[in-house]
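In this view, the complex is presented without one of its protein chains, the others remaining in place.
Order as written gives the chain letters A and B; numbering starts at 1 within each chain.
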Amino acid sequence: MKARLPTGGEIQRDQPLSFTFNGRALQGYAGDTLASALLANGIHRVNRSIKLHRPRGIIGRGPEEPNALLQIGMGAHSLADQRATQVPLQAGLTAQSVNGWPGLGFDVLAVFDRAAKLMPAGFYYKTFMGPTGWWERYERVIRPAAGMGKVPDGPDPDRYEKRYLHCSVLVVGGGVAGLTAALALGRSGVPVVLANEDTAFGGALRASRASLDGQPARSWVAGVVAELEAMAHVQLLAATSVFGHYDQHFLGAIQRFDGVDGESPIRERFWKIRCERLVLAGGAIERPIAFANNDRPGVMTASAVREYIERYAVLPGRSAVVFTNNDSAYATAYSLIDAGARVTLVDSRATPSPAAAQARAAGIHIHQGAQVDNTRGRLHIRSARIRRADGGHDTLDCDLLAVSGGWNPSVHLYSHARGELRWDDELASFVAGNDLAGVSAIGAMAGTFDTGDAMRDALAAADRIAQTLGHASAEITPPVVENAEPGPTRLEPLWLVAGTGPAFVDLQNDVKASDLKLALREGYRSIEHVKRYSVLGFGTDQGKLGNILGLGIVSELLASHPAEIGTTTYRPAWSPVTFGALVGGDTGALFDPVRVTPMHAWHVARGAVFEDVGQWKRARYYPRAGEDMDAAVARECLATRDGVGVLDYSTLGKIDIQGPDAVTLLERVYVNNWQKLAIGRCRYGLMLDENGMVLDDGVTARLGETHYLMTTSTGGAARVMAWLEQWLQTEWPDLDVSLTSVTDQWATVSLAGPHSRDLIRRLGTDIDLDADAFGFMSIRTGNVAGAPARVQRVSFTGELGFEISVPADYGAALLEAVFEAGEPFGVTPYGTEAMHVMRAEKGFIIVGQDTDGSISPLDLGMAAMVSARKDCIGRRSLARSELRRPDRPQWVGLLPDDPNQVIPEGAQIVGGDPVGHSGQTPMLGWVTSSYYAPRLGYAFALGFVNGGRDRQGDRLYAWDLETGPIPLTVTAPARYDLEGSRQNV
Amino acid sequence: MQKYSIMSLARQALNGHRGWQPAWREAEPKRRYQVIVIGGGGHGLATAYYLARVHGITDVAVIEKGWIGGGNTGRNTTIVRSNYLWDASAALYEKSLQLWEGLSQDLNYNVMFSQRGVLNLGHTLQDMRDIRRRVNANRLNGIDGEVLDTQGVKRLVPFINTSPDARYPVLGASWQPRAGIARHDAVAWAYARAADALGVDIIENCEVTGIRRDSGRVTGVETSRGLIEADRVGAVVSGHAGVLADMAGFRLPLESHPLQALVSEPLKPILDTVVMSNAVHVYVSQSDKGELVIGAGIDAYTGYGNRGSFRTLEEFLAALIELYPIFSRLRMLRHWGGIVDTAPDASPIIGRTPVDGLFFNVGWGTGGFKATPGSGWVFAHTLATGQPHDINAPFSLERFHSGALVDEHGAAAVAH
Partner (left out) sequence: MSTVPRPWRTDMLTIHCPWCGPRDETEFSYGGEADIARPAAPDGLSDAAWADYLFMRTNPKGWHCEQWNHAHGCRRWFKAERHTVTYEIRVTWPMHREQP
């Protein structure tokens, strides 16, 4: 570790950690970040840039880092695009550069840098246009060169969780301002949560030589953290990045355990935080200056250099040039000198600041009024060329160039919630405007860089909040601060140094000052256009280093004030957020609840194949050994039609409707009449939306004077329940009706077939099953197989049928009993597929399969069902001209010429043998349901044909992309037992 | 118009790219134009371009309240496809897709239309029926399309979760090979440049404050930069259609909803097509830069806030991870919302209004970007002739009276 200083820093020298970088075994210490450990090993150069493949080194110290994006870990554990500056070093960590082949030193694609002149901003808009259709070919070359990290090669082995957090005050940022505010609030007794992106609290104080009340800064931080930890009403969230600030005080934060807490069962936790008051103390990020070849490895921000020295005991260079336009970088010069480096200061300001005099006194050579206008060094900086105040040039040999162009307050979280940003001329940057109700921006984020001032601001903000929340002031006397590093005082804006060579503004996307110039020249003058055209700020750092710099350059070029040009609104996320963390446990089986009936285990045991219907798992068919679906379905159909079949009907929606106005509700939501339905009888009903289209259907039974039981389709149950409730509560509050969803309360076994009555008799029941006593479309209550039951005599298959509903807990026992009792009749379970076949033979619709939201009852041939006596939802819409058109799609049967050819569902109906691909063929309708009917012995389909009711007997074609045209004849929809003699026995 | 090509790039490279001209002029509004187009998004700029190019009407102003392409043009997920169910929609989007196919050459600006294909996944038997019906309709309308089974999907997207135990297994998909993605900003810039070269004035930072009428006829628009007169005015706006209709004294059956999208950090190529799922509600593609571009349906409640509900975001990310478990460790870089004006049938309104000479092209909902060229093309025809083109005739405002909705919610209910 050749760059590691023998003493100092916060690293734990007794805990060495081994790791690898591009296969090279290296060592660092606990407390290092990957970046500090790399620098300690003398490694600056970690990547090649995306577009030009120029060598790039670590430039920053935190979330602003644009270059050091590495692939961490292997296989399914791999993590893409990780900033080395934010990855805590762990034993066994493996890190890889992504770009640079065969290596970082020699990269074949560095040829792009040679061709850079051909690739200015937006060059791709001007070329790769021909020949027509060739763009995808160019993409095949361009795409692999772009992009960065690699997607892991397997599902995520780690777990995540989400948690809600409600608090009085959330303080974001654990630097000096945030800590002080949290301490004051805590002492006032206010419940407060303090979130800090770094694993260690203290922010800039961690690298500071300041003393607070005579204590070293880090000791003061430790004291405050200890006091806060001891307060029960204070919660400290370290390693927690607050990534987004949403409408009025909802914030999202990610707490990292990966690399922080090796024992944690989860990798990250997503905190959904809601607070009454918000204190933002996000600090600030130092920005660079644009000058020719300012991107070489070894060029870093001045504050990053200081932090590596002071916090990590790493000296990033032994021969340093510090280039600044403000006072803050002077502290870096002192740190460098004390660490044993040689330092030359280049201060662009014409007038020396008092800091310069001090530095001179300390023996540092200063080039006052000079600017670095170029650098040299192929793989690492070797020298900086300066233009002196007198216009002459000097070359300074160096292996490190520390740059400060000023500081940008991290106003992102303030801006997310549309808080106003104010341009501060002294800082030459935006600060939070403090116009958001309930939000206080303090410290550097609000433009207060002086440590003492920041603490006073924080205390004042905390006092105000404590008082509004009914707590007393903490009455804290701010500590005496000595020897604090200066902020960006006496800054003289310097954005772009004139010179020859690429001057980078946004390193990650290789955006140069010349690109901004070009954008303006080409008429992209709105700052949004400049940014989008040049891709400034579109990297993973989202312009944390480059955006304000770019704005400054553009404002100079346009000769207008930056505030007039404006900045873009900052959008979440402040720092990238793991998808898995935002998803938490809501994946796999928990993605959407699975609903199963009380008889589910029975179906599983019988080898049922299931289908998803809404959230339900429904048994589709029960194949026996050697059977495919067609064979199983044919067997189930025939067994039902000849003997008795059993279907689990529990998934159907059931709504209990009670009250004096129950019948009025039914009249209003169903198209048909309900006034005359007798107690104990049931009726099929059709429900429309207000646009006149079929919404749902089902049988509703009258159980008592004012008591009805409505059934709905399986998938439509929740929708219908919500629909009825909405009408009742919002439109018809005068109706005295109560609705209860009882879908889950009842298990329903549907028996169909000539032996279904015999089977119930064998089950044992006190209900009189005689046809005279219990007619078709009736309901009875009583006992069946020892369980309290409701039995409805209805039929969806066309056979004699009974639906037995028992309390859900009896469902499994009932089904067992049914199969025991039904043995002599060859009782057979059938699934939804056989049910579909049998109902189709009867011409019955399935809402959602045969209707699609654009089908009216007129289209279905159910006009007669629509009562003329009364209004109902959707009825008026049926009177509109479009719905009365005679050539509307109409519900028909379709009989293929070949009795064995099952038309594919989804086939279109056409008039002749269509030309297929080459042109357009008018479509006359479509196929919604299609089966082979084993009892009938032929295939048939249902669907819609324009004006189809008058076209019965017409010869048309069904066309499907796989089968081609299938000749057929239009028929009526129903084709089985048209008299209803089988169900009515 | 200054020609863009590899040759001109090379020539300009020799002089430091100092010879490039502005892509469009900063025009000052004249007192009067033959046609005013309100809205400098992709649709408005395309309208102006086709007015000039196809109909020879060059006395045209495009009035934009901010910067061109700053609305939904610059906020969408850039998917282009034409595999719609109903004939009316299919004709409109297919016209558009055909224009997309030659757009870079036509405009001499690379809009990066990448025909990498779109998969619309099916997760239930009913999904598969609907997919088959739609693809069959597409084919008969002369639009490309295939029905793929699970293995077919897997061949295109090997890492998609096709486990039969998945909560909603992938049973198959529709596949439109000619569909794809494009570079959204470039579309606005390219149309602006080409329209400008034909003489159209593009006037940015000019907000419409009123619609001038005289006995039921439009006579011009009042703007933040003064009154501008015209015989014909076309409004091509999103998020503000209702406000403009209000200025002209009529109502629209539109509601504005947030539509959210997000991108991941850039990654090496992994996804070579666009994958959309309606049941597991999310769609995703990978940009040339390597970012996964992810979206879903609109937020439930109305809003003009250019941002949506975090709940919606969580839901579609859950869907993302359900379908693509290997994306779990990737990270969201940025998320945002646009405002989409949505009609009850999820189809646009393109045509006449109760005010003579005033035409609207609004209500594109979530389908707008892909329609940009076609929308401009038919609307230019409408503005030039005063009559809708056959393609946009079904999309009249009148359909809400007659009931002739173009309801793409139904069987074709795929996310846009």
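To be clear about the criterion, contacts are C-beta pairs under 8 Å (C-beta built on N, C-alpha and C of every residue); 3 or more make two chains touch, one makes a residue touch a chain.
This is a predicted model, so every value here is computed, not measured.
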Task = Counting contacts across the entire complex, name the shown chains the missing chain touches.
result = A, B
Request  = From the listed residues A:R880, A:R935 or A:R949, report the one that touches the chain absent from this view.
outcome  = A:R880
Query = Which of these touches the unseen chain: B:G242, B:P325 or B:G367?
reply = B:G242
Inquiry  = One chain is left out of this view; which of B:G122, B:G303, B:P348 or B:P388 touches it in the full complex?
reply    = B:G303
Message = For subunit B, which positions touch the chain that isn't shown here?
response = 240, 242-243, 251-256, 300-305, 309-311, 343-344, 400-403
Note = Absent-chain interface residues of subunit A come out as 164, 246-250, 274, 276, 437-438, 690-691, 722, 725-726, 729-731, 733, 871, 875-877, 879-881
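In this text, only the chains that are shown with their structure count from here on.
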Note = Per the C-alpha centroid definition, the whole-Å distance linking subunit A and subunit B comes out as 22
Key: subunit B-facing residues of subunit A, complex   = 50, 76, 78-81, 98, 117-118, 120, 123-130, 132-133, 135-136, 139, 142-144, 146-156, 158, 244, 246-247, 250, 252, 272, 514, 518, 521-526, 528-529, 532-533, 538, 540, 542, 571-573, 576-580, 582-583, 586-589, 591-592, 594, 611-613, 691-692, 848-849, 852-854, 877, 880-883, 904-908, 910, 914, 916-921, 923, 926-928, 959-962
Inquiry  = List the residues on subunit B that touch subunit A in their complex, please.
reply    = 4-6, 8-10, 13, 16-18, 20-26, 66-67, 70, 74, 87, 101-102, 104-105, 108-116, 123-126, 128-137, 139-142, 144-147, 159, 167-168, 183, 185-186, 189-190, 204, 264-270, 280, 288-290, 305, 307, 310, 313-314, 317-322, 325-336, 344, 399, 401-405, 407, 409-411, 413
